[in-house]
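Left out: one protein chain. Kept in place: all the others.
On to chain A.
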Amino acid sequence: MKLTNYQLFWLLFSMEAGMTIMLTLGPTFQAARQGAPLAMLLAGAVSLLATYIAAKLSLLYPEDTFVEYVPKIIGQWLGKTLVFVYLLLWIAVGGIVLREYADFVHMALFDKTPLWAIILFMLIVILYAVHGGIHIVARCSEIIGPIVVFNIILFRIFSLKDLHLDRLLPLLPSDGWMPVLSGSAPAASYMSESVMIVMLIAFIGNKKKTLSSGLWGVGFAAIVLLNVIIDTMMMLGSTVPAMLQYPVYSISQYISVMEFVQNLDIFLVVGMSFTVFVKIGLYLFMTSYGTAQLFGIRNWRRVLWAVSMLVLAVALFPRNADETQVVFPLFWKNIVFPIFLFAVPFLLWMIGSARKRMKRPVRPHA
C-alpha cells in the first residue's frame, strides 16, 4: 500500500469539501451573519495550521503511523490509551458522517426508502474499496476530486447572473470580530479533520513534498468553501441561509439558466456521495488499520469487518437529524476540535521534536 503526494492532495480535498460545504454554511451564517466570508477565511487558515502541525508531527517519524509513534513519544501506556481514544473518535465521526449523508440523500431523493438501506448499501460499496487497501480509495479520489471541482465550476458559471454584489457588503458586521470568530469555529472544526494525515503519511512513498501537497489539499478545499460561501451570500443574503438546513442545496434548486438548465441539485447529490465515499473510506481504513496495529493483529482486513459493524451501529444510533447535525457537531466543535485536533497533536509535536533534539547530540558519543 503506497500513496503518492498527488493522491494525498485529492484525498484531502475530496474528504474536506463535501460534507463541509453541505453542513457548515448554515451555522457559519448563524453566528457571523454578514461576516461569514471572513469567518470562512479564518476557518481555512485555522485548518491549514492544524494540518501543518499534524504533518510536522508525522514527519518526525516518517515511516511510522500515528499508532506506532505516539507510544514512542509519550510512553507505552499513555500513548496506547491516547491512540485508543483517537480510534474511538474516528469510528464515531465516520458513523455520524455516514448518517448525515444518509439523512441528506433520504431527504433529497429516496424519501420512502428506509434509512438503514441507504446506510448499509453505501457502507458495502465503501467496504469493497477499502478492503483492497487505502491506495484503492486514493485512486478513486483522483477521479472523484476533479469531478467535484468540475461541479463547482459548473455552479459558479450558472449562478453568475443571480449574484447581487451589494449583498456582500459590509464585510465586517457592526457587532465586531466576536461573531466572526465564533462563526469560523464550525467550519474550522470540520476542516481540521485533516489531522487524519497522521495515519496517512506513513504510506507515502516520497515524503519530500508531502507537507506542501497536504497543505495544498486543505487549502484548495478552503478556497472552494470560500467561493461557495461568497456565492451563497450574494444570492441569498446573509440572513436567509442561517435559517436553511442545507443552503447550498437550496441554491442548487434556485439556479436556472434560460429556463432549461434547472434543477441542478442532482449534481450536488452525486458530488456529495462521492466525497462521503472518500471520507468514510479513509476513516474505515485508518481505524481498522490502527486497531490492528494497536492490538498486534496481523490481518487488518479482519478488523475492518468489525469496525464497519461499529460504524454501522453508530450511524443507526441517532434518533433524529438534530442529533447528527447539531448535537454531534457541537461536541466535535467544543471538545474534539480544540483538544484532539489541536492541543494534543501540538503537544506531541513539541515533545517529539524535543526528544529528537535531545537524542541527536548523544549519538556521536555512542
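Throughout what follows, a residue touches a chain if its C-beta (ideal position, glycine included) is under 8 Å from a C-beta of that chain, and two chains touch if they have at least 3 such contacts; residues count from 1.
Going forward, contacts and distances are computed from a predicted model.
Not shown: a single chain whose UniProt protein name, out of "Ger(X)C family spore germination protein", "Thiol-disulfide oxidoreductase ResA", "Simple sugar transport system ATP-binding protein" or "Glycosyl transferase family 2", is "Ger(X)C family spore germination protein".
Remark: the omitted chain is touched by one listed residue; of A:Met1, A:Leu78 or A:Met107 this is A:Met107. Note that of A:Ser182, A:Gln253 or A:Ser273, the residue touching the chain absent from this view is A:Gln253.
Although one chain is not drawn, the whole complex shows that of A:Leu88, A:Ala117 or A:Val327 it is A:Ala117 that touches it. For the options A:Val149, A:Val240, A:Ala321 or A:Leu347, the residue in contact with the chain missing from this view is A:Val240.
In the full complex, chain A contacts the hidden chain through residues 107-114, 117, 121, 161-162, 166-167, 169-170, 174, 235-237, 239-240, 244, 249-251, 253-256, 262-263.
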